[in-house]
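What follows is one structure encoded as structure tokens, with my remarks underneath.
Only one protein chain is missing; all other protein chains are in place.
So, chain A:
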Amino acid sequence: MPFATRPLRQSDYNYFPSTCPIVIDNGGSTFRIGWAGESDPRITFRNVVQRPRHKATGETVTIVGDHDPALIKYFDCTRSFQRSAFDGNVVYQFEIMEYILDYSFERMGADGPEVDHPVLITECACNPVQSRAKLAELLFETYGVPSVAFGVDTAFSYVYNQQLGICDRDGIAICSGFSTSHAFPMVNGEPVFEACCRTNIGGYHVTDYLKQLLSLKYPNHISSITWEKVEELKMEHCYVALDYFLEAKVFQKGTKEAEEKMRCWQLPWVPPPSEEPPSEEELARKAAIKEKQGQRLREMAAAKRSSRILELENELQGLEFLLQQLENVQESDIASFLSRTGYVSRQEIESALARVTQSLRKARGEQTEIEEKMEPSTSEKYPLIDFPDNMLSPEQLKEKKRQLFLKTTSEGRQRAKQKKFEEELERERQNQQDEEKRLENPELYLQQLRAKHKELSEKVEQRKRLKTNGLHTNGNNNISGGVGRGERLNAAQRERMRLLTTAAFDRGKGEDTFGAREEDWQLYKLMSKDNDDDDEGPDENEVEFNRIICRLQEIDPTFVAKSDGGSVVATEIPRFRPQTKEDFQIIFGVERFRCPEVLFQPNMIGIDQAGLDEMAGISIRRLPSKDDSIERSISNSIFLTGGSCLFPGMVERVEAEIRKIRPFESPIRVVRASDPILDAWRGAATVAAAPRFQMQTFSRHDFYEKGEDWLRSYCLRKRKKKN
């Protein structure tokens, strides 16, 4: 921050006689105050006031100008921000102006009962009389100033540089200030206000534009892009291009020259503690642990299996032993014997034996016997079916019905099995064909397979999309901007919503004829929720797709099947990337000359007024005396002042632009003020130091006697005016 150091209180106030004027340059961004005749202002500070609350005592205090950021922690700034007394370039808040004047006089060391010095203060060109009167009143009433003079900063700057020999008696002063830019023709060292013109654009707009652009470009660093910092960047790096589009082309092409012109602002960044990649030993240790755990699991599984086998074998032996015993038992004793063993009949024991044998085989991992025993022929199994009904008793009839049912179900099962078997065969055959093709020409085969995979994946995806989006998604209905909108309901659900809403809104419209036609009732069926299910089973595309994926996985090691969620590629979550130094860099290239360009083309930021270059032409046109010689002489001394004229390349650009609007071969000379920022104050100080100054001021008496009209036409002239 340029003025973070507080100006020291001056101690020599009392050495100055009361006739020595105090000179104030009341600029939009900076306030400067000093003594007439001195070369530099004594006190300079930013023209802002902040009124925060002191945290400890709770009282509202006034802080004028910039302050040390380290001390702001003692104040509660939540409800106060830096306020300026200016609206545009006109003072409108005199309470703030009073704080500023308080502070400036206090810093100057004033300690008497009043400020007993004439005051020369700058104002904007054609200041509204109300603002001028209020300021004069403030100076007279509150500070007891004996006399006051107002003047325009640009004219002071011009006069000062004229004395230095930088510009001629006649010329154009172009002043680009903080919030506005002016152009005046100067004839005989006097500003011609009739020909003056103002564009409401200045350094504020340049900084604001740069700030907005940078914060739009780097939304992550928005908190670092403060006004003060951007102001600093602007002063250090911005320049005016001689030809904007030519310069932009250089950057568009991305040549080396452009790269050199890029500027990079490194934000404070601390590299995160880097994580060591795990060492070999670590990896080996981890693998060993994993292996160990796997081993243990395998052992456990094996133990479990062997114990189960053992158990089953025991059971088997027991059952076999039981059967043997049963052979030896007398026919009559069978019942009593069985009741002791817990089995009801011999058959049950046998079936249990078969079951145990089966599970034992399974446990041992042997091929289980899939084939069921050949079923006995239907006539044996369902003996009653072939008899006609009238030959059977009611009980037999019932039995026949049951048998019929059993027969049909078992037949159905048989058919399904058969079909499955056939499908299996078909697949096998297809695989075999594939295999043959592959063996014939592996390259071609793989290629074909891939192509097919791609095609099918697209088809499947499209189907999925249709399911969720309805049939109309081919980009057209995205015009409304909502890409994600309408994806919440699938087509069927949306249709249902439509039906419901039309049903709700059609009510009471004309005659109700619902139900007159048969189709009307169909509506309820469409509306019912059960209609939602869109599971038509996987379609053949999907089946084929899955088959191809399996196949590709088998034979192509490079193939990676997309996951289910991969249907929308864009939603892939960016992988976490550690932040690097580059993430904390603010790079700006085009912005360096794009922002100052608003001074020449205000419509870049939506201000429909002429830029600096055209302003010169406008003010020449507005000159009341249409004298060619004057026009020639003033265009030979085009004078640039004000803080925004400090951009490198400004003089060259203004000259090039004015050459375009002036007649061929007219003399054009563009000069910059010796110090565009301070010259206004210096010029004012020399004017105030001149003996003539006494006659240029007006007193409190004049102010109240002569009235508003006089004040309106008041103007600081070099020569005494006729009034």
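Before moving on, here are some points about what is shown:
The definition used in the following text is that contacts are C-beta pairs under 8 Å (C-beta built on N, C-alpha and C of every residue); 3 or more make two chains touch, one makes a residue touch a chain; residues count from 1.
As a convention for this text, contacts and distances are computed from a predicted model.
Selecting from "Vps72/YL1 C-terminal domain-containing protein", "Cyclin-like domain-containing protein", "Trafficking protein particle complex subunit" or "GPI transamidase component PIG-S", the unshown chain of this assembly corresponds to "Vps72/YL1 C-terminal domain-containing protein" (UniProt protein name). Only one residue from A:Ala36, A:Ala125 or A:Val654 touches the chain missing from this view: A:Ala125. Listed residues A:Tyr15, A:Phe81, A:Phe193 or A:Tyr704: the one in touch with the omitted chain is A:Phe193. Of A:Glu591, A:Glu631 or A:Asp679, it is A:Glu591 that touches the chain left out of the display. Annotation: of A:Ala492, A:Met604, A:Ile668 or A:Leu711, A:Met604 touches the absent chain (contact as defined above).
By the touch definition given at the top, chain A reaches the unshown chain through residues 6, 9, 54, 56-57, 61-64, 67-68, 71, 74, 87-88, 90, 92-95, 98-99, 102-103, 105-106, 110-115, 124-131, 141-144, 193-194, 196-200, 209, 212-213, 216, 219, 244-245, 248-249, 251-252, 479, 481, 590-591, 594, 601-611, 614-615, 618, 624.
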